[in-house]
Structures are given as structure tokens and as C-alpha cells.
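Have a look at the structure that comes next, please.
Here the complex is missing one protein chain, while the rest keep their positions.
After this line comes subunit A, so read on.
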Amino acid sequence: MSVIAIENLVKTFGGVRALDGLDLTVEPGEVHGFLGPNGSGKSTTIRILLGLLRRDSGQVRLLGGDPWRDAVALHRRLAYVPGDVNLWPNLSGGEAIDLFGALRGGLDPRRRDELLRRFDLDPTKKCRTYSKGNRQKVAIVAAFASDVELYVLDEPTSGLDPLMEAVFQEEVRQLTQGGASVLLSSHVLAEVEALCDRVSIIREGRIVESGTLSELRHLARTTVTVETGRPVTGLTELPGVHEVRPVDGRVRLEVEPEHLDALLTHLVRFEVRALTSTPPTLEELFLRHYGETIDSDRQAPAGGTR
């Protein structure tokens, strides 16, 4: 049974359709990357999963239950790190961690101390004096010290430095080794590439792409650069080959993955001397879905499009 199963989810705020038929599935034990720019509906989806917002229509199952109706029972089995962590200004960080742990159903004190040490967080400071990164650490420590089945992380590392980012990634791996599932909303693509088993890309309230990274790569073109003894001809007539252009005596082109084999068969006739093939990066995948938005934003008159 899936940890998270969302079908055709719709949520509107006034006249704005924040979620427009969203589908999302997270399987047990996986780290699922949830990618999309600000305002695409990531946090709204997460708030519906947490029973904070009511869905207008669609099916949502979380750990086998209804996130709105069974909120309290489900919340014992998950931990949440918000993107923008706000805390009680007059409580110390340590008190806030213990409080969140207790309200969730208890935390492991040894794990808590280990996490405090690893994230280099001083628990005696009052929450009002913490920087954004330190407030995020408080939420991360409180969540990771809880032994739960699902971790819902909404842009958890936006305030962390690279050192802490590395610690964060190690800790997430440790969680999944214990069998937990993670929904990781992020726009740090390197983090998603490093951690996630599967990725869903959201755009304007819908999932536009979902799958493992290699599956997603199969949907995008591979860049091939080839150096041959004789000039290559007939490339543009090949199916699935695009953007052919000469570069420093070599030829660079993009090819759809299913036509790679035909391309290689064609190329060997021209005495191949060197050949590199680069699969698309996550960034390229991401921009493929958002490129047109960016372009149209650029062309739009000042004042924005949204």
C-alpha cells in the first residue's frame, strides 16, 4: 500500500485554482522528491496531507487513512518540517524540540542529543534569537528524533549552509535505512538528485512528470558529441535527432533516447574517433518544464504574468 496516494486533487482559494487535478504517489521506504518553483502548489499539497487544509475534490490517502478525518491518529505516525519555521520566541530551542516531540508522541532523547551535536545547534538559546537556518535546525532535530513512518519535509534546507546540507543528506539516508518514507519538497536540485528515489515535478497545481530519475531521463534528449574521420551527412534526416550543429570540428546534437541506437548505427560509417553522450541533468529536466514559463515571463510586459 502506498504511503501517500493522491488522485485528481483540487484546491481553490477564492478564484485561484492552487491545485488542479494533482496526482502523487509515494511508496513505502522511498525518498520522493517534490519539485516545483514557488507558488506551484507544493505547500498547499503538503498542508492538505497534514489535514490543515480541506480538499475541494479528489482522493487523498495518507498512511492508509484520511488526512482530514484521521488527522490526530496519522500525525502520531509522521513528522513535519515546515519551510518557514516560526517558533515561540520565549521558549528555548531545546524546549521547542522537546515540546514538538512530546506533542507528536515522544522522541528518542539519545537521538535528539546526537542530532543537536551533528547539526551544531545550541539548545539553550531563546527561539527569538535564532537565525532562519537555526530555526530550521530546531524543526529538523525535532522531526528526525521522532521515530515515525513518514517524514514530510517542505523545503527543509533553504536556510542551511553546505556543511549542514551534507549532514542533512546523511541523516535522511539514515532515516530511510530504518524503513521510513520521506516526501521531500525542494528546489535544491542537487539535494534531490542525491537523495531521491523518485521525483514528481509540479507545475501550476498539476504533476507534469513523475518517475525515477532514470525514467525521467528517458523522456528527455541525450546530448551527443562526436568526432569522425569523415564529415557526417544525413543526420537531420534521422528520426529523433535535433539541434545538429558543428562545434570545433566535431558535431553536437540532441537525440531522443529511443533513437540513440539508430544514431550510433548511422555514425559508425563515418569513422568515429571520439564520442561523448551526456544524459540530461535534473536541472535540464526541470527547466524543460519551466523553460516556456521563463521565456513567456521574459516577453511579458513589466508587471509580471501571474
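Quick note on the criterion: a residue touches a chain if its C-beta (ideal position, glycine included) is under 8 Å from a C-beta of that chain, and two chains touch if they have at least 3 such contacts; residues count from 1.
Keep this in mind: contacts and distances are computed from a predicted model.
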| item | value |
| --- | --- |
| Absent chain [UniProt protein name; select from "Anibiotic ABC transporter", "C-type cytochrome", "Polyvinylalcohol dehydrogenase" or "Group 1 truncated hemoglobin"] | "Anibiotic ABC transporter" |
| Options A:L50, A:L189, A:V224 or A:L282, residue touching the unrepresented chain | A:L50 |
| Hidden-chain contact residue, picked from the options A:K125, A:H218 or A:H289 | A:K125 |
| Touch list for subunit A against the chain that is not drawn | 47, 50-54, 71-73, 75-76, 78, 80, 82, 84-95, 97-100, 102-105, 123-126, 128-129, 139, 152 |
